[in-house]
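What you see is the complex with one protein chain gone and the rest in place.
So, subunit A:
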Amino acid sequence: MKQYLFIFTQTHLDFRIPEFSSLCQLFGIPDKSGEICKDDVLCTIELEPNHVAQLLSRAISIKSVYEIILQGSDYGDICEQLKISSEKFRVFDSENQSWALRIRPYGLKHDISQTNEMIDELVELLPLNKASVNLSNPSIEFSLIEDFSQNRNQKPVATYFGRFIGEGHRSWISKFSLKSRKYIGNSTMDPELALIQANLVMARPGAIVLDPFCGTGGLILPASHFGATTVGTEINYQIARAEGVSARMGEGKLTANQSVLANFEQYGIADKFLGILIADASRHSLWRYGENGIFDAITTDPPYGVREKGRKVGNKKRKPHWTLPGSAHEQHYPEKQVYGITQVFLDLLNLAAKVLVISGRIAFWYPVVRNE
(Lines give C-alpha, C1' and ligand atoms only; values in the text may rest on other atoms or scores of the structure.)
Protein backbone atom coordinates (compact mmCIF):
# COMPACT_ATOMS: atom_id res chain seq x y z
CA MET A 1 0.00 0.00 0.00
CA LYS A 2 1.04 3.56 -0.68
CA GLN A 3 -0.03 6.97 0.53
CA TYR A 4 -2.08 8.87 -2.01
CA LEU A 5 -3.23 12.45 -2.05
CA PHE A 6 -6.79 12.76 -3.34
CA ILE A 7 -7.93 16.12 -4.63
CA PHE A 8 -11.69 16.38 -4.78
CA THR A 9 -13.81 18.65 -6.92
CA GLN A 10 -15.41 21.69 -5.36
CA THR A 11 -18.90 20.90 -6.60
CA HIS A 12 -21.60 18.87 -4.83
CA LEU A 13 -19.59 18.28 -1.65
CA ASP A 14 -22.38 16.17 -0.14
CA PHE A 15 -21.74 13.42 -2.68
CA ARG A 16 -17.98 13.16 -2.22
CA ILE A 17 -18.07 10.54 0.51
CA PRO A 18 -21.10 8.53 -0.73
CA GLU A 19 -19.62 8.29 -4.25
CA PHE A 20 -16.23 7.18 -2.93
CA SER A 21 -17.85 4.62 -0.65
CA SER A 22 -20.08 3.27 -3.45
CA LEU A 23 -17.12 2.86 -5.78
CA CYS A 24 -15.18 1.00 -3.07
CA GLN A 25 -18.11 -1.36 -2.70
CA LEU A 26 -18.54 -1.66 -6.47
CA PHE A 27 -14.93 -2.78 -6.91
CA GLY A 28 -14.86 -4.82 -3.72
CA ILE A 29 -12.00 -2.82 -2.24
CA PRO A 30 -11.61 -1.68 1.39
CA ASP A 31 -13.88 1.29 2.00
CA LYS A 32 -11.64 4.17 3.03
CA SER A 33 -14.37 6.79 2.69
CA GLY A 34 -14.29 7.26 6.47
CA GLU A 35 -10.93 8.99 6.06
CA ILE A 36 -12.41 11.67 3.84
CA CYS A 37 -13.41 14.89 5.52
CA LYS A 38 -16.47 16.32 3.80
CA ASP A 39 -15.18 19.88 3.67
CA ASP A 40 -11.54 19.23 2.79
CA VAL A 41 -10.47 19.46 -0.83
CA LEU A 42 -7.29 17.47 -0.17
CA CYS A 43 -7.23 14.16 1.61
CA THR A 44 -4.54 11.52 2.10
CA ILE A 45 -5.61 7.89 1.88
CA GLU A 46 -3.56 4.69 2.00
CA LEU A 47 -4.50 2.35 -0.85
CA GLU A 48 -3.21 -0.29 -3.23
CA PRO A 49 -2.14 1.16 -6.62
CA ASN A 50 -4.63 -0.94 -8.59
CA HIS A 51 -7.45 0.18 -6.28
CA VAL A 52 -6.62 3.80 -7.04
CA ALA A 53 -6.84 3.02 -10.75
CA GLN A 54 -10.22 1.37 -10.24
CA LEU A 55 -11.57 4.38 -8.33
CA LEU A 56 -10.30 6.76 -10.98
CA SER A 57 -11.93 4.72 -13.73
CA ARG A 58 -15.36 5.76 -12.47
CA ALA A 59 -15.08 8.77 -10.15
CA ILE A 60 -16.76 12.08 -10.90
CA SER A 61 -16.05 13.78 -7.55
CA ILE A 62 -12.32 13.05 -7.61
CA LYS A 63 -10.38 15.68 -9.52
CA SER A 64 -6.95 14.10 -9.38
CA VAL A 65 -4.74 11.72 -7.39
CA TYR A 66 -1.04 11.92 -6.53
CA GLU A 67 1.24 9.32 -5.03
CA ILE A 68 2.87 11.03 -2.07
CA ILE A 69 6.67 10.87 -2.12
CA LEU A 70 7.36 13.48 0.56
CA GLN A 71 5.07 15.17 3.02
CA GLY A 72 6.00 18.20 5.10
CA SER A 73 4.79 21.31 6.84
CA ASP A 74 5.65 23.81 4.13
CA TYR A 75 7.76 24.44 1.04
CA GLY A 76 10.98 24.93 3.05
CA ASP A 77 10.44 21.64 4.82
CA ILE A 78 9.99 19.81 1.48
CA CYS A 79 13.25 21.41 0.20
CA GLU A 80 15.11 20.17 3.29
CA GLN A 81 13.65 16.66 2.86
CA LEU A 82 14.63 16.57 -0.84
CA LYS A 83 18.29 16.99 0.14
CA ILE A 84 18.24 13.71 2.04
CA SER A 85 15.72 11.66 0.01
CA SER A 86 17.73 10.41 -2.97
CA GLU A 87 16.76 6.85 -2.04
CA LYS A 88 13.06 7.60 -2.65
CA PHE A 89 13.81 8.92 -6.14
CA ARG A 90 16.08 6.09 -7.30
CA VAL A 91 13.12 4.26 -8.86
CA PHE A 92 12.40 7.29 -11.08
CA ASP A 93 16.01 7.89 -12.14
CA SER A 94 16.68 5.86 -15.25
CA GLU A 95 17.43 6.73 -18.89
CA ASN A 96 14.04 5.59 -20.14
CA GLN A 97 12.17 7.92 -17.79
CA SER A 98 11.40 11.56 -18.40
CA TRP A 99 9.90 14.06 -16.05
CA ALA A 100 8.29 17.43 -15.55
CA LEU A 101 7.59 19.43 -12.42
CA ARG A 102 4.51 21.46 -11.52
CA ILE A 103 3.66 23.71 -8.60
CA ARG A 104 0.08 23.35 -7.44
CA PRO A 105 -1.01 25.56 -4.57
CA TYR A 106 -4.60 25.06 -3.38
CA GLY A 107 -6.32 28.05 -1.82
CA LEU A 108 -3.59 30.54 -2.77
CA LYS A 109 -1.98 31.84 -5.95
CA HIS A 110 1.74 32.45 -6.32
CA ASP A 111 2.85 35.04 -8.81
CA ILE A 112 4.77 33.71 -11.79
CA SER A 113 8.20 34.87 -10.63
CA GLN A 114 7.72 33.10 -7.30
CA THR A 115 6.58 29.91 -9.06
CA ASN A 116 9.62 30.04 -11.36
CA GLU A 117 11.95 30.52 -8.41
CA MET A 118 10.43 27.49 -6.67
CA ILE A 119 10.76 25.37 -9.83
CA ASP A 120 14.42 26.40 -10.26
CA GLU A 121 15.18 25.57 -6.66
CA LEU A 122 13.34 22.20 -6.72
CA VAL A 123 14.98 21.17 -10.00
CA GLU A 124 18.39 21.80 -8.39
CA LEU A 125 17.41 19.74 -5.36
CA LEU A 126 15.77 16.82 -7.16
CA PRO A 127 18.13 13.84 -6.97
CA LEU A 128 17.72 12.88 -10.63
CA ASN A 129 20.67 12.41 -13.00
CA LYS A 130 19.75 9.87 -15.66
CA ALA A 131 16.08 10.74 -16.31
CA SER A 132 15.60 13.63 -18.71
CA VAL A 133 13.28 16.60 -18.55
CA ASN A 134 10.29 16.48 -20.87
CA LEU A 135 7.72 19.21 -20.40
CA SER A 136 5.21 18.16 -23.05
CA ASN A 137 4.95 14.41 -22.55
CA PRO A 138 6.79 13.27 -19.43
CA SER A 139 6.53 9.72 -18.12
CA ILE A 140 6.57 11.10 -14.58
CA GLU A 141 4.85 14.30 -13.55
CA PHE A 142 6.18 15.49 -10.20
CA SER A 143 4.08 18.03 -8.34
CA LEU A 144 4.57 20.21 -5.34
CA ILE A 145 1.12 20.49 -3.81
CA GLU A 146 0.55 23.10 -1.14
CA ASP A 147 -2.66 22.96 0.88
CA PHE A 148 -3.58 26.53 1.76
CA SER A 149 -7.27 25.67 1.89
CA GLN A 150 -7.60 26.37 5.64
CA ASN A 151 -5.24 29.31 6.27
CA ARG A 152 -5.39 31.57 3.28
CA ASN A 153 -2.30 33.78 2.78
CA GLN A 154 -0.62 32.25 5.79
CA LYS A 155 1.04 28.93 6.32
CA PRO A 156 -0.17 25.87 4.42
CA VAL A 157 -1.93 23.09 6.32
CA ALA A 158 0.49 20.66 4.69
CA THR A 159 2.75 20.46 1.66
CA TYR A 160 3.30 17.37 -0.46
CA PHE A 161 5.79 16.34 -3.08
CA GLY A 162 4.17 13.71 -5.23
CA ARG A 163 3.77 11.99 -8.53
CA PHE A 164 0.66 12.57 -10.60
CA ILE A 165 -1.33 9.34 -10.95
CA GLY A 166 -4.48 10.31 -12.80
CA GLU A 167 -7.69 12.24 -12.98
CA GLY A 168 -11.35 11.48 -12.39
CA HIS A 169 -13.78 11.61 -15.27
CA ARG A 170 -14.85 15.24 -15.34
CA SER A 171 -14.79 14.97 -19.15
CA TRP A 172 -17.92 12.82 -19.06
CA ILE A 173 -19.86 15.82 -17.74
CA SER A 174 -19.30 17.61 -21.03
CA LYS A 175 -19.85 14.43 -23.01
CA PHE A 176 -23.35 14.24 -21.49
CA SER A 177 -23.93 18.00 -21.69
CA LEU A 178 -27.59 18.91 -21.99
CA LYS A 179 -26.69 21.52 -24.59
CA SER A 180 -25.65 18.89 -27.10
CA ARG A 181 -28.08 16.14 -26.07
CA LYS A 182 -30.66 15.38 -28.72
CA TYR A 183 -33.70 15.09 -26.51
CA ILE A 184 -34.14 16.80 -23.16
CA GLY A 185 -37.11 17.74 -21.01
CA ASN A 186 -37.92 20.65 -18.72
CA SER A 187 -36.30 19.04 -15.71
CA THR A 188 -33.69 16.69 -17.18
CA MET A 189 -31.07 15.98 -14.52
CA ASP A 190 -27.77 17.83 -14.63
CA PRO A 191 -25.23 15.39 -16.15
CA GLU A 192 -22.71 15.66 -13.30
CA LEU A 193 -25.37 14.71 -10.75
CA ALA A 194 -26.75 12.01 -13.04
CA LEU A 195 -23.28 10.45 -13.38
CA ILE A 196 -22.73 10.58 -9.63
CA GLN A 197 -26.14 8.99 -9.10
CA ALA A 198 -25.21 6.17 -11.48
CA ASN A 199 -22.14 5.63 -9.31
CA LEU A 200 -24.23 5.66 -6.13
CA VAL A 201 -26.38 2.80 -7.46
CA MET A 202 -23.24 0.97 -8.62
CA ALA A 203 -24.36 0.74 -12.26
CA ARG A 204 -22.13 -1.84 -13.93
CA PRO A 205 -22.04 -4.41 -16.73
CA GLY A 206 -24.61 -7.12 -16.11
CA ALA A 207 -26.74 -4.95 -13.81
CA ILE A 208 -30.30 -4.15 -14.79
CA VAL A 209 -31.39 -0.67 -13.78
CA LEU A 210 -34.85 0.90 -13.72
CA ASP A 211 -36.03 4.49 -13.69
CA PRO A 212 -39.79 4.45 -13.02
CA PHE A 213 -40.05 8.21 -13.74
CA CYS A 214 -37.63 8.22 -16.64
CA GLY A 215 -38.74 11.25 -18.67
CA THR A 216 -36.21 11.70 -21.45
CA GLY A 217 -33.85 9.15 -19.85
CA GLY A 218 -31.36 11.52 -18.20
CA LEU A 219 -30.67 9.17 -15.29
CA ILE A 220 -30.51 5.85 -17.14
CA LEU A 221 -28.14 7.22 -19.79
CA PRO A 222 -25.13 7.41 -17.43
CA ALA A 223 -26.10 4.04 -15.93
CA SER A 224 -25.84 2.51 -19.40
CA HIS A 225 -22.62 4.46 -19.97
CA PHE A 226 -21.27 2.43 -17.04
CA GLY A 227 -22.37 -0.79 -18.74
CA ALA A 228 -25.70 -1.41 -17.04
CA THR A 229 -28.72 -2.48 -19.07
CA THR A 230 -31.49 0.01 -18.46
CA VAL A 231 -35.23 0.35 -18.76
CA GLY A 232 -37.52 3.26 -18.01
CA THR A 233 -41.21 3.92 -17.54
CA GLU A 234 -42.95 7.22 -18.16
CA ILE A 235 -46.62 8.04 -17.69
CA ASN A 236 -46.69 10.99 -20.08
CA TYR A 237 -47.00 9.56 -23.58
CA GLN A 238 -45.87 12.79 -25.18
CA ILE A 239 -42.60 12.68 -23.30
CA ALA A 240 -42.16 8.93 -23.88
CA ARG A 241 -42.80 9.33 -27.60
CA ALA A 242 -40.98 12.67 -27.88
CA GLU A 243 -44.02 14.41 -29.29
CA GLY A 244 -44.93 18.06 -29.02
CA VAL A 245 -42.84 21.10 -28.32
CA SER A 246 -39.18 20.88 -27.39
CA ALA A 247 -38.09 21.95 -23.92
CA ARG A 248 -35.43 24.09 -25.57
CA MET A 249 -36.54 27.65 -26.06
CA GLY A 250 -37.14 28.53 -29.67
CA GLU A 251 -36.59 25.00 -30.97
CA GLY A 252 -40.24 24.50 -31.83
CA LYS A 253 -41.69 21.04 -32.31
CA LEU A 254 -39.68 17.91 -31.60
CA THR A 255 -38.46 16.15 -34.72
CA ALA A 256 -38.28 12.49 -35.69
CA ASN A 257 -34.62 12.19 -34.71
CA GLN A 258 -35.29 13.27 -31.15
CA SER A 259 -36.26 10.48 -28.77
CA VAL A 260 -35.05 8.61 -25.70
CA LEU A 261 -33.56 5.96 -27.99
CA ALA A 262 -31.85 8.69 -30.06
CA ASN A 263 -30.11 9.86 -26.87
CA PHE A 264 -28.73 6.36 -26.27
CA GLU A 265 -27.64 6.19 -29.90
CA GLN A 266 -25.97 9.60 -29.61
CA TYR A 267 -23.69 8.29 -26.86
CA GLY A 268 -23.14 4.92 -28.53
CA ILE A 269 -24.90 2.91 -25.80
CA ALA A 270 -28.12 1.87 -27.54
CA ASP A 271 -27.16 -1.79 -27.01
CA LYS A 272 -27.50 -1.19 -23.24
CA PHE A 273 -31.02 0.23 -23.55
CA LEU A 274 -33.91 -2.20 -23.14
CA GLY A 275 -36.47 0.47 -23.96
CA ILE A 276 -39.15 2.50 -22.33
CA LEU A 277 -42.72 1.69 -21.47
CA ILE A 278 -45.60 4.08 -21.08
CA ALA A 279 -46.69 3.04 -17.61
CA ASP A 280 -47.91 4.33 -14.27
CA ALA A 281 -45.18 4.13 -11.61
CA SER A 282 -47.83 3.70 -8.92
CA ARG A 283 -49.02 0.41 -10.48
CA HIS A 284 -46.40 -2.14 -9.58
CA SER A 285 -48.15 -5.14 -11.09
CA LEU A 286 -46.51 -4.15 -14.37
CA TRP A 287 -43.51 -6.10 -13.10
CA ARG A 288 -43.46 -9.83 -12.62
CA TYR A 289 -41.66 -9.72 -9.30
CA GLY A 290 -40.68 -12.84 -7.46
CA GLU A 291 -38.57 -13.64 -4.43
CA ASN A 292 -35.30 -12.74 -6.07
CA GLY A 293 -36.14 -9.37 -7.54
CA ILE A 294 -35.63 -8.15 -11.08
CA PHE A 295 -33.60 -4.96 -10.92
CA ASP A 296 -30.17 -4.41 -9.45
CA ALA A 297 -30.87 -0.73 -8.99
CA ILE A 298 -33.44 2.01 -9.25
CA THR A 299 -32.19 5.47 -10.13
CA THR A 300 -34.85 8.12 -10.34
CA ASP A 301 -36.00 11.68 -9.86
CA PRO A 302 -39.72 11.54 -9.07
CA PRO A 303 -41.99 14.50 -9.81
CA TYR A 304 -42.25 16.86 -6.86
CA GLY A 305 -45.35 18.61 -8.20
CA VAL A 306 -43.47 21.87 -8.78
CA ARG A 307 -41.70 21.82 -12.15
CA GLU A 308 -43.18 18.45 -13.07
CA LYS A 309 -46.68 17.42 -12.10
CA GLY A 310 -47.10 14.18 -10.21
CA ARG A 311 -49.70 12.08 -12.06
CA LYS A 312 -51.20 8.63 -11.87
CA VAL A 313 -54.05 6.96 -13.71
CA GLY A 314 -57.51 7.59 -12.25
CA ASN A 315 -60.77 9.43 -12.75
CA LYS A 316 -60.94 13.13 -12.39
CA LYS A 317 -63.92 15.44 -12.48
CA ARG A 318 -65.24 15.39 -16.01
CA LYS A 319 -65.58 18.56 -17.95
CA PRO A 320 -68.69 18.86 -20.16
CA HIS A 321 -66.74 18.91 -23.44
CA TRP A 322 -65.19 15.52 -22.72
CA THR A 323 -67.68 13.45 -24.58
CA LEU A 324 -65.71 10.29 -25.35
CA PRO A 325 -65.84 7.85 -22.47
CA GLY A 326 -62.56 6.26 -21.35
CA SER A 327 -61.69 3.04 -23.10
CA ALA A 328 -63.95 3.51 -26.14
CA HIS A 329 -61.10 4.91 -28.17
CA GLU A 330 -58.53 2.63 -29.76
CA GLN A 331 -55.56 4.89 -28.95
CA HIS A 332 -57.00 6.13 -25.70
CA TYR A 333 -54.68 7.51 -23.06
CA PRO A 334 -56.38 7.38 -19.69
CA GLU A 335 -57.26 10.34 -17.53
CA LYS A 336 -54.85 11.11 -14.78
CA GLN A 337 -55.24 12.51 -11.32
CA VAL A 338 -52.91 14.35 -9.01
CA TYR A 339 -50.32 12.07 -7.43
CA GLY A 340 -49.36 13.61 -4.11
CA ILE A 341 -45.71 13.82 -3.23
CA THR A 342 -45.95 11.73 -0.06
CA GLN A 343 -47.65 8.91 -1.93
CA VAL A 344 -45.10 9.17 -4.77
CA PHE A 345 -42.24 8.39 -2.38
CA LEU A 346 -44.12 5.73 -0.43
CA ASP A 347 -45.00 3.96 -3.67
CA LEU A 348 -41.42 4.30 -4.90
CA LEU A 349 -40.02 2.62 -1.78
CA ASN A 350 -42.70 -0.04 -2.07
CA LEU A 351 -41.69 -0.66 -5.65
CA ALA A 352 -38.05 -0.91 -4.59
CA ALA A 353 -38.97 -3.45 -1.92
CA LYS A 354 -40.75 -5.56 -4.53
CA VAL A 355 -38.50 -5.40 -7.57
CA LEU A 356 -34.95 -4.87 -6.29
CA VAL A 357 -32.60 -7.79 -5.79
CA ILE A 358 -31.22 -8.38 -2.30
CA SER A 359 -28.66 -5.62 -1.61
CA GLY A 360 -29.85 -3.79 -4.73
CA ARG A 361 -29.68 -0.04 -4.54
CA ILE A 362 -32.12 2.81 -4.93
CA ALA A 363 -31.11 6.45 -5.34
CA PHE A 364 -33.73 9.15 -5.69
CA TRP A 365 -34.12 12.88 -5.19
CA TYR A 366 -36.31 14.33 -2.51
CA PRO A 367 -37.19 18.00 -2.32
CA VAL A 368 -36.53 19.85 0.92
CA VAL A 369 -36.91 23.48 1.91
CA ARG A 370 -33.76 24.73 3.55
CA ASN A 371 -33.98 27.68 5.89
CA GLU A 372 -30.76 29.44 5.06
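Structural remarks
We adopt the following convention: a residue touches a chain if its C-beta (ideal position, glycine included) is under 8 Å from a C-beta of that chain, and two chains touch if they have at least 3 such contacts; residues count from 1.
One rule holds in what follows: contacts and distances are computed from a predicted model.
Set against the options "Proteasome subunit alpha type", "Exosome complex component RRP40", "GPI ethanolamine phosphate transferase 3" or "Multifunctional methyltransferase subunit TRM112-like protein", the UniProt name belonging to the omitted chain is "Multifunctional methyltransferase subunit TRM112-like protein". Taking the complete complex into account, A:208 is the one of A:43, A:208 or A:344 that touches the chain left out.
Among A:29, A:157, A:247 or A:261, the one in contact with the hidden chain is A:261.
From the options A:27, A:289, A:345 or A:365, the residue with contact to the chain not on display is A:289. Taking the complete complex into account, A:314 is the one of A:76, A:244 or A:314 that touches the chain left out. Only one residue from A:19, A:146, A:211 or A:280 touches the chain missing from this view: A:280. Seen from subunit A, the chain kept out of the figure touches residues 205-208, 229, 233, 235, 237, 240-241, 261, 270-271, 275-280, 283, 285-289, 292, 294, 313-315, 325-327, 330-335.
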